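The structure follows.
The complex appears here without one of its protein chains, the remainder shown in place.
Lettered A, B and C in written order, each chain numbered from 1.
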Amino acid sequence: MYSEKVMDHFQNPRNMGEVENPDGVGEVGNPQCGDVMRITIKVDEKEDRIEDVRFKTLGCGAAIATSSMVTELAKGKRLDEAQEISKKVVADALGGLPPQKMHCSNLASDGLRKAIEDYRSRHGN
Amino acid sequence: MYSEKVMDHFQNPRNMGEVENPDGVGEVGNPQCGDVMRITIKVDEKEDRIEDVRFKTLGCGAAIATSSMVTELAKGKRLDEAQEISKKVVADALGGLPPQKMHCSNLASDGLRKAIEDYRSRHGN
Amino acid sequence: MGKSTNSAIFLDNAATTRTDPEVVAAMLPWLEQNFGSPATLYSMGSEAKQAIESARQSLAGLIGAESKDIFFTSGATESNNWVIKGVAEARAGKGRHIITNEAEHHSILMPLRHLEKKGWDVTYLPVDSDGLVDPDAVAASIRPDTVLITMVHANHEIGTIQPITEIGRIARESGVAFHVNAAQTVGHIPVDVQALGADLLSLSGHKFYGPKGVGALYIKRGVRIIPLLHGGSQEKKRRAGTHNVPGIVGLGEAARIASRDLVAEADQLGSLRDYIFAWVEENIEDVRINGHRRRRLPNNVNFSLEGIEGESIMLSLSYPTAEGARPVFISTGSACVSGSLEPSHILLALGMPAELAHGSVRISMAKGETREEIDYALEAIAAVAGRLREMSPVYKRGNKKCAAFDKTEGCDCEAAG
Partner (left out) sequence: MGKSTNSAIFLDNAATTRTDPEVVAAMLPWLEQNFGSPATLYSMGSEAKQAIESARQSLAGLIGAESKDIFFTSGATESNNWVIKGVAEARAGKGRHIITNEAEHHSILMPLRHLEKKGWDVTYLPVDSDGLVDPDAVAASIRPDTVLITMVHANHEIGTIQPITEIGRIARESGVAFHVNAAQTVGHIPVDVQALGADLLSLSGHKFYGPKGVGALYIKRGVRIIPLLHGGSQEKKRRAGTHNVPGIVGLGEAARIASRDLVAEADQLGSLRDYIFAWVEENIEDVRINGHRRRRLPNNVNFSLEGIEGESIMLSLSYPTAEGARPVFISTGSACVSGSLEPSHILLALGMPAELAHGSVRISMAKGETREEIDYALEAIAAVAGRLREMSPVYKRGNKKCAAFDKTEGCDCEAAG
């Protein structure tokens, strides 16, 4: 069902865990729905860039793989660029997702956006 | 479907043909129904016994086998005995018939009875 | 069809065919090793899923369909029941009238009879003495409340091929769903759902060298149909039940082989068929060819032998008494159905008198059939016919003789010599 790339990110997730003293935190999903993603970021303030990003995810294979991929895609990106990472971008980077997984288990980009918003609200913009 | 005995009588029918100058003829069935049996008998008048009996049959395996068996059973019998040969007697002598064949293709005993009646009517009793 | 002297000659392939050894070989790994259910996510399941999707593609390729429009079933009987009950139910709001013909297979007629009991109206169009439906009659019988036309592609008994393309065009123009029961044609002659104009098409694996107990229904995208088997989410929730993986793989393999062999098979069997007709007319008296001479399945031969009955022909051929004789398996339109010997409704629909229908013989060949086997079988048939006619109290009795047969005029029975 899953592409090789999805399985690779599922089996060897990148950037799993929590950033220490994060500058921004975004959590999306709901345990009742079987999907929760928590993204924490460290921001290089001068450059407005994501210095470090980590995820913790409860969820299915797609949920874990998309979380891992989102962190890969976001790392080192400027915040405005990182905000552009859409569900589709993540899915494409993984070589596609099964249709039924496209929406429910592909929330990590929302989590990232929330983390960025959290950072901005804390830093007053 | 058919017992070995049925198959034997079907494959090697006894007394097939017509008695020459028969004393009685009985025909039953209908070609539209796929079954016609014609029984011809030669009667030993003194003994009131069936001296010879032959059949010609159009029909399925059971029709042919029961015809053959009826002639076997009837040969040499007294007319009143021969008249008692029922469908069941014929079927039993053949080791049974499939249920759906019990009635439609087991008319030979009727044919025999008709032949006996024909003989009697011709000989005035 | 082994070659040893005593081996049987199987000429009842319209009933069921030998499972091609290539098909069996393709099925075995799914019986012996990978038994996973395609509904599961782990590797065994994914492999099973790939296998059934590849079978779906092979089958789609054979009938010119898109693979997403193929739904696996347990056979043509299920496919036909599904169509008739499922389309009826889905379209009942629009109307309750269905069109078919008198000479359909029981798996079409019986579900229709069932609908009739529930208030549906069914038009059974007549067929002519060759078994053909008249497309104009189809057009004329369409009403505002007609929701389905169902026609067999080729008749299983007499092999007559219906003018499906014409009927398909009529159905399309009237916006009526069109179902083709192609159980006898798929794998034997070209079948293309587009060319035929079919909205739905039924097929059965074991009719073209695939396994028994598996078939399919083609459902054109957008055609509404209620499931017959509700339950799990298999087959896009349209046909529930754990996939019969070995069976489906076998069906796919049969389709792949048919795509390769079909044209050659049709050529070869078509000439054998014509040879048989010529031989029979030349060598057997009082015989009549049933079904259309040319518009017929290449593997199907059907004729009636006057004065004798089919079951006894069939039994005599299949249990020969002579030492070393080869059994020959054919079928007949004279069937013992619950208590009476009933002639086939299909032969009667041609307008044939019952007594002739009782004497019908169907020879249906498989690919690779040889001239030698056919010659053997024909000699056997001629011999059996002779023997049974000798036994028959009605043959050539001289009081009745059937002249050339024409449905509209009926059997021209007259006192003869």
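In this section, a contact is a pair of C-beta atoms (placed from the backbone, for glycine too) under 8 Å apart; a residue touches a chain by one contact, two chains touch by 3 or more.
Everything quoted here is computed from the prediction, not taken from an experiment.
**Student:** Which one touches the absent chain: C:V122, C:A137, C:L229 or C:I284?
**Tutor:** Missing-chain contact among the listed residues: C:L229.
**Student:** For the full complex, which residue in C:M110, C:A137 or C:A325 touches the chain that was left out?
**Tutor:** Here the residue in touch with the unshown chain is C:M110.
**Student:** Over the whole complex, note the residues of chain C touching the chain we left out.
**Tutor:** Touching the chain left out of view, chain C contributes residues 8, 10, 12, 15-19, 21, 24, 27, 31-32, 35-37, 39-44, 74-78, 80-81, 105-108, 110-111, 113-114, 204, 206, 211-214, 226-233, 240-247, 311, 314-315, 317-319, 327, 329, 331, 337-338.
**Student:** Spell out, residue by residue, where the missing chain touches chain A.
**Tutor:** 2, 7, 10-13, 16, 27, 31-38, 56-61, 63-64, 98, 100-101, 103-105
FYI, only the chains that are shown with their structure count from here on.
**Student:** I'd like to verify one number: the distance from the centre of chain A to the centre of chain C, where each centre is the average of its C-alpha atoms, in whole angstrom.
**Tutor:** Distance between chain centres: 58 Å.
**Student:** Could you put a whole-Å number on the gap between the CA centroids of chain B and chain C?
**Tutor:** Taking the average C-alpha coordinate of chain B and of chain C, the gap between them is 39 Å.
**Student:** Provide the C-alpha centroid distance between chain A and chain B, rounded to the nearest whole angstrom.
**Tutor:** 92
**Student:** At least two partner chains per residue is the criterion; list those residues in chain C.
**Tutor:** None at all.
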